[in-house]
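With one protein chain withheld, the remaining protein chains of the complex are depicted in position.
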Amino acid sequence: MARPLELDPDRLFPADPTTRAIARRLYDPIASLPIVSPHGHTDPHWFADNGCWTDATSLLLVPDHYVFRMLYSQGVDLDTLAIPRIDGPPKTDPREAWRVFAQHYTLFRGTPSRMWLDHVFAEVFGFDVALEAETADHYYDIITEKLATDAYRPRALFDRFNIDFLATTEGPQDDLAPHHRIHQSGWPGRVVTTYRPDAVIDVEHEGFGAAMERFAEWTGEDVFSWSGYLAAHRKRRADFRAAGATATDHGHITAATANLSSTDAEALFARIVGGSWTPADAELFRAQMLTEMAAMSVEDGMTMQIHPGVARNHNAGLFASHGRDKGADIPMRTDYVGALRPMLDRFGNERDLTVILFTLDESTYARELAPLAGHYPCLRLGPPWWFHDSPEGMRRFREMTTETAGFCNTVGFNDDTRAFLSIPARHDVARRSDCAFLARLVAEGRMAEWEAAEVALDLTSRLVRTAYHVDTPLKPAKAA
Amino acid sequence: MARPLELDPDRLFPADPTTRAIARRLYDPIASLPIVSPHGHTDPHWFADNGCWTDATSLLLVPDHYVFRMLYSQGVDLDTLAIPRIDGPPKTDPREAWRVFAQHYTLFRGTPSRMWLDHVFAEVFGFDVALEAETADHYYDIITEKLATDAYRPRALFDRFNIDFLATTEGPQDDLAPHHRIHQSGWPGRVVTTYRPDAVIDVEHEGFGAAMERFAEWTGEDVFSWSGYLAAHRKRRADFRAAGATATDHGHITAATANLSSTDAEALFARIVGGSWTPADAELFRAQMLTEMAAMSVEDGMTMQIHPGVARNHNAGLFASHGRDKGADIPMRTDYVGALRPMLDRFGNERDLTVILFTLDESTYARELAPLAGHYPCLRLGPPWWFHDSPEGMRRFREMTTETAGFCNTVGFNDDTRAFLSIPARHDVARRSDCAFLARLVAEGRMAEWEAAEVALDLTSRLVRTAYHVDTPLKPAKAA
Partner (left out) sequence: MARPLELDPDRLFPADPTTRAIARRLYDPIASLPIVSPHGHTDPHWFADNGCWTDATSLLLVPDHYVFRMLYSQGVDLDTLAIPRIDGPPKTDPREAWRVFAQHYTLFRGTPSRMWLDHVFAEVFGFDVALEAETADHYYDIITEKLATDAYRPRALFDRFNIDFLATTEGPQDDLAPHHRIHQSGWPGRVVTTYRPDAVIDVEHEGFGAAMERFAEWTGEDVFSWSGYLAAHRKRRADFRAAGATATDHGHITAATANLSSTDAEALFARIVGGSWTPADAELFRAQMLTEMAAMSVEDGMTMQIHPGVARNHNAGLFASHGRDKGADIPMRTDYVGALRPMLDRFGNERDLTVILFTLDESTYARELAPLAGHYPCLRLGPPWWFHDSPEGMRRFREMTTETAGFCNTVGFNDDTRAFLSIPARHDVARRSDCAFLARLVAEGRMAEWEAAEVALDLTSRLVRTAYHVDTPLKPAKAA
């Protein structure tokens, strides 16, 4: 007989009865607030086309590297899971892949993926039995069946999930047509883009050459001259703002910034596009471009997000066979205090600039990030990211940043996900985790309960709406 | 109607009733023990002159960079808060500054500043309504009024706070006259100095040249020769001991130490004072001087404190306009295991030397500091410092150091503050936090309650008194 699937209504709340009761009272009024998802990787075509997803495997397993990396670590090969290779998808029956996943579902005990997936299974699909080998086909059939109905089309789920604002992520080389179609469709869902120019900034990225060609085409600028290149960024930023973007995003290897003279910057750029660059040049150019992007954000008001510190594609063999985003990205020790100084020397005291810092190196929370954000007017701390977007990760983030940076220098939650169906689950984990933390402060006499209730609302709504300009349209860009 | 201000008598104790009851029993006997404040930055003129402070803003806001850095991070400019510029104070009405502070008081939710200030408001000034925009003037008026009374003069508060020992911090370039006046006044309060020679050791410090001139004047030594320079240190250390000092303090950028031959040290010193030094020379000289200071501590018995790992004056623009200590100091990753080795090679096994290590890099607690202090006879661990002098910071310190270093290799609490009125608040937070930690050990069967009571007393009194020679006068210095 199948095991039941039940979500504990008090999940993630501390066990102590006094604290738990406080957490529950803090959570109740925010539990159903609209979702603001200011940073993520959903596909705008979903909302533009509003087509049906086809099956559980292609929707829930194949795009979720959190999930298949765990299976891979335990010896399950990626072909078995229907994960596409560079030269195309394997000939794996998606139902068979789903069965393998179900057989291994116990591997996820204690992980956030397990919480998110169970939430999706129970709340989105209505399952009341747990996923395991015996129920694999039942799950696969029901999910396939439901996905074929109108209630499970992207826009219907967007509405059902009570999403108020959803940002996707595109590059300057990308076509914004899906966003234009969404906006022209009359559908009121607010799906916007985000300007992520990594592919035209990181010359070590395998797609740099192609991205630069597209960048030139979209803008009509001579992107191989320094002035044309900067002008092209300004044009694309304007295009993105017209498609609703309120923010940029920068996924650099390190947090290094630079502040070169324009002569030196131009000479560096010449080496980059001329192909005579060294790895140090590539790093310096990324560093300089963070400062250039900050300069443009001062002009146009776009909030800037910096996501540094990952060794991408760490598994050389897997990168060769399967390409990027296959669960082989590994965080690295990351410096902020020295790295950000050149940019902060120029723009640190700007009150109208918002730079949101993320990290995968938790040792920087209390040591560097909270002290930086607790001083510089332009800096804010992004929520726990990626491997740390989890109950324990969120607890550590609050415990290590709040005392120095306060709540006020944080920006609410980012789900940062490709897994659209998991968005409510992820926001719910964040809301519960924040209430658990606040409840402890209240129970320990460190904050009044009415104050904690205000903070819970700040963390769920006010801070994110402010940091990402959700409610206040950006003004036209100032001249450079 | 104004919100009430009430301090929870059980604040900072765990919510679990069993654990809370233990914490309370541990705390009761130590709650009112005399305060030993062996390291801080109060102004000796206060106790020498015993004049009245004038108003809330100049007493509580302007000197407290913990407070104004948070306001600054949220876009409040420093002029508005009456923070002086290098060229003098702004023309800000102190009452207006106080109102701005009061309006932003919610920013401090979840921070130790909030706990300390509320303690000061309730316990020192007797407020029973909370600080907010509506009560700003009420607060300002009452505080101003009380400060004009004798009961709020420095010596009266010193007595009321039950302070047994208070160390200020001066440099070799400073006049010890205020300390002499205190001692000659007949007032029995024990206010002593601490020898902090950074300004004559760090050639990169903006005040190095002027400090060296004063150093020469006070000592009559040729401080620009290596032997004269060392002799001058010995003389000033003797002066400081005569003014009650039992400790030195060293606020270096890193924890680097060196152990040069005297020929090499002399040559290095010649470059330093000759102006031909490189940044590496400056660092090596600071490193060498830590070892020289340890050598002198072996002679004269002064406890040595090392406070490394801060990028001072990180905000270049703010440093230019406002100078140092304006909330723009940012911790850095800090190495101890390699850095201290040269000094430890010489003096690590000395049983009569006490070197107290502080850190702003919590990743070193369990990895480096506890193993070092749990082995070397001369080493002790200072309490959580600066950004970590907080309930969560204290909890992490105990959790990460106790299992390897024990309690015995720690030295009680340092308030390290310029904010005199907050001293009882800070010690109370430390005492409560320690009792909370101990109560958990008792509740989890890891220590008997009578043992925890002994440890609570050790942490509050015995360890600090021993480490800083509070009760045992230093012997005359041995010959070098």
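The chains carry the letters A and B, assigned in the order they are written, with residues numbered from 1 in each.
Keep this in mind: a contact is a pair of C-beta atoms (placed from the backbone, for glycine too) under 8 Å apart; a residue touches a chain by one contact, two chains touch by 3 or more.
Given the structure is predicted, the values throughout are model-derived calculations rather than measurements.
**Q** Which residue from B:16, B:55 or B:329 sits in contact with the chain not drawn here?
**A** B:16
**Q** Decide which residue listed in B:64, B:368 or B:415 touches the omitted chain of the complex.
**A** Of the candidates B:64, B:368 or B:415, B:368 is in touch with the missing chain.
**Q** Which residue among A:27, A:108, A:240 or A:336 touches the omitted chain?
**A** Result: among the candidates, A:108 touches the missing chain.
**Q** Using the definition of touch stated at the top, determine which of B:67, B:166, B:212 or B:441 touches the missing chain.
**A** Here the residue in touch with the unshown chain is B:441.
**Q** Applying the definition given at the start, please give the residues of chain A touching the unseen chain.
**A** Touch set of chain A with respect to the missing chain: 3, 7-8, 10-16, 69-70, 72-75, 106-112, 115, 311, 314-318, 327-333, 360-363, 387-388, 390-393, 396.
**Q** So that we can see where the missing chain sits, which residues of chain B does it touch?
**A** Touch with the absent chain occurs at residues 14, 16, 18-19, 335, 337-338, 341, 344-345, 348-349, 351, 363, 366-368, 370-377, 379, 399-400, 402-409, 440-441, 443-448, 451, 454-455.
One rule holds for everything that comes next: only the chains that are shown with their structure count from here on.
**Q** Please tell me the distance, in whole Å, between the geometric centres of chain A and chain B computed from their C-alpha atoms.
**A** 40
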